[in-house]
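Shown here: the complex without one of its protein chains, the others still in place.
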Amino acid sequence: MKYVDEFRDAGIARALAAEIARAVQPARTYRLMEFCGGHTHAIARNGLADVLPAQVQLIHGPGCPVCVLPIGRMDQAITLALERGVIVCTYGDTLRVPASGKCSLQTAKAQGADVRMVYSPLDALHIARSNPAREVVFLAIGFETTTPTTAVTVLQAQSEGLGNFSVLCNHVLTPAAMHAIVSVPGGIAVDGFIGPAHVSTVIGSAPYAPIARDWHKPIVIAGFEALDVLRSVQWLVCQINEGRAEVENEFTRAVTEQGNRKAQELVARVFELRTDFEWRGLGSLPDSALQLRAAYAGFDAERRFGVAYQPVPDHKACECAAILRGQKQPQQCRIFGTACTPETPVGSCMVSSEGACAAHYNYGRFRTPA
Amino acid sequence: MTTNPSRNVLLLPALDLVQGRVDLTHGAGGRAMGQLIAQVFSQALGNEYLAQGDDGARLPPCSGQLVLATDAHVVSPLFFPGGDIGSLAVHGTVNDVAMMGAQPLYLAASFILEEGLPLADLVRIVASMAAAARAAGVPVVTGDTKVVERGKADGVFITTTGVGVLADGVCLSGANARVGDVVLVSGPIGDHGMAIFSVRENMAFASPIQSDSAALHGLAAAVLRAAPGTRLLRDPTRGGLAATLNEIAQQSGVGIALDEAAIPVRPAVHAACELLGLDPLNLACEGRLLAVCPPAQADAALAALRADPLGTDSARIGVVTDDARCMVQMATRLGGRRMIDWLAGDPLPRIC
Partner (left out) sequence: MCLAVPALVVAMDGEMATVDLDGVRKAISLALVDGVAVGDYVIVHVGFALQRLDVEEAEATLALLREIGAQADGDNGASPA
């Protein structure tokens, strides 16, 4: 695949790893948090932790919109599916996420709910057009990468005058989450961030500057491929050595300082900030999530069906809050691998394969002694 | 089921195989069912055993240890690039028997038809099944048909059962793998799984990807001739390579170390996986086999695989290791390591 395979070259990866090994100060530890689930995946599937020197510690952040989705939000979708007879359209990621009473959209389907997996929100529109007598709800999740696609879909529905389509909006914002991680009292045990790739394609590199400046943490926006991640680790090590805390863009082939203005404008037209929003593992964060504007209330499933959000607390033994902030490792959680596994996830970090605990369970478990 | 059209059946108007649909009378055991069997099944599958026309087939005696395997086929959609439920039903069970190291001899086929299934589809499926059986040299000698109400079957479910015979001394098993053994695969992985995704509702895309559905008994026999010490053969169907290797590791109480760069994957399958967020290791194959061989015979086994048209892209992909945790690990292209676990359920496309 062009512009993908070249960035996976093993020889260049070895060369970059060697440069990083030369750059690290032997007695120093470099704790780097990759914010984005896609980076967690790239690191795990390539085994990048094995090619980096021991001084570099990779810490998995919260950057998976499925992981940070509170149980109560999944309950809303499941209620709509089971009790209101709507067709719920969802991405594959959320299909098996367990919510209250061990229910998921998948188990709801087994109980007779009409739940359909889609690749794109446009597929959900298609389902609405094909089923004019039924209500169709699209479960919209995702950070800023995905939000513009939902915006276009709502505008399309409006222009077609579709009367049976609505969106259950769970779009969340990256800078707010980053801020919550970095502003923890006592300081965060992270020296630098590998910044999100495709979120930055949309929002640009500019929004990260206040975080780097105010909290003195270097941020390098990195592409998704192995060489991108390695290069960003190299730049972070360099910044940390030199005491700098800047935003650097490694992913210049897709990210500019301003980002995708058109996408940003479309989002601003359709969505507005919620005053606050609960994040699983991070608590309630102000100005961290979006809802549909009043002008599009007809397409807002929460208003259309009157499904209110009921918060559901996480398990007492769950250590996700600390793990999301890099303060603890998955193995340090009492229930990791026992009560809490990918099949029976208790907290957000285990819910999707990019959560810190799931990634460790699926890819890294063999490193710890049996 | 009887296959002889009685005089009474001839009094019914011929089935409309172009526009007609299966209805409940076709499963009721009466004249309509006899007509369906005669005009659709016997017509296509016809052989001396079916022609006996009794509830079971009388087969010639055979000497040797028997192997029996059965498989239900519920694939949706019924037709996909490279095959359909009919050919799949033949290949799946022929392969189950072949993976035991046995020569497949006969098949039985049981159909559950959904009320409303277009007869044209059924004719197409049975024709495909007949062609697959003929090509494999394994006849369908007996069968059964039932019809269920609309909504109770996904068009058609087919269960095939196959019987085969083992040569003396052959005893392949997933429990046989030993430390140091070599793991071979007979071709690129994930073709079938991705071919299904490519025609799946709300997920479809255009591509040259075809299911690899094929009968593997010839290939299996070739490997066993060249490498008689082969420990086991297995076809990585549902769950893909990841599931199959984990099964073997658990059964044999060993670990498996794979080499990512050595695992063959077609560029289009790779690309589709990137687009949908899937891993080829989790996708089904229906025309590939894994062979675990003693190191001294691995080269001979590989050569035999590559010499067969169904195995031209065969590759050596890993070795069996000493690991009490029975983990399957993979050396990545970049020189790192990762674990290959099996999934809890079906692989799902993702957006994150």
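Just so it is clear, A and B label the chains in written order, and each chain counts residues from 1 on its own.
We adopt the following convention: a contact is a pair of C-beta atoms (placed from the backbone, for glycine too) under 8 Å apart; a residue touches a chain by one contact, two chains touch by 3 or more.
Just so it is clear, the model here is predicted, and its values are computed rather than measured.
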item	value
Per the touch definition above, residue among A:Leu16, A:Val167 or A:Leu292 touching the missing chain	A:Leu16
Residue among A:Ser120, A:Asn164 or A:Gln331 touching the omitted chain	A:Ser120
Among A:Asn46, A:Thr94 or A:Thr145, residue touching the chain not depicted	A:Thr145
Sole contact to the chain not displayed, among B:Val74, B:Leu166, B:Ala271 or B:Ala300	B:Ala271
Positions on chain A where the hidden chain makes contact	1-4, 6-7, 9-12, 14-16, 18-19, 35-38, 63, 65, 91, 119-123, 142-146, 148-149, 152, 156, 174, 196-199, 201-202, 224, 227, 231, 252-254, 260, 262-263, 266
Touch residues of chain B, complete complex, unshown partner	205-209, 267-268, 270-272, 274-275, 277, 350-352
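The definition used in the following text is that only the chains that are shown with their structure count from here on.
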item	value
Chain A and chain B: spacing of chain centres that average the CA atoms, whole Å	38
Interface residues, chain A side, partner chain B - complex	1, 4, 8, 10, 13-14, 37-38, 44-51, 64-66, 89, 91-93, 95-96, 106, 116-119, 123, 126-127, 141-142, 146, 226, 342-343, 352-354, 362-366, 370
Partner chain A, residues of chain B touching it in the complex	201-203, 261, 267, 270-271, 274, 276-277, 279, 324-325, 327, 329, 331-339, 341, 344-345, 348-352
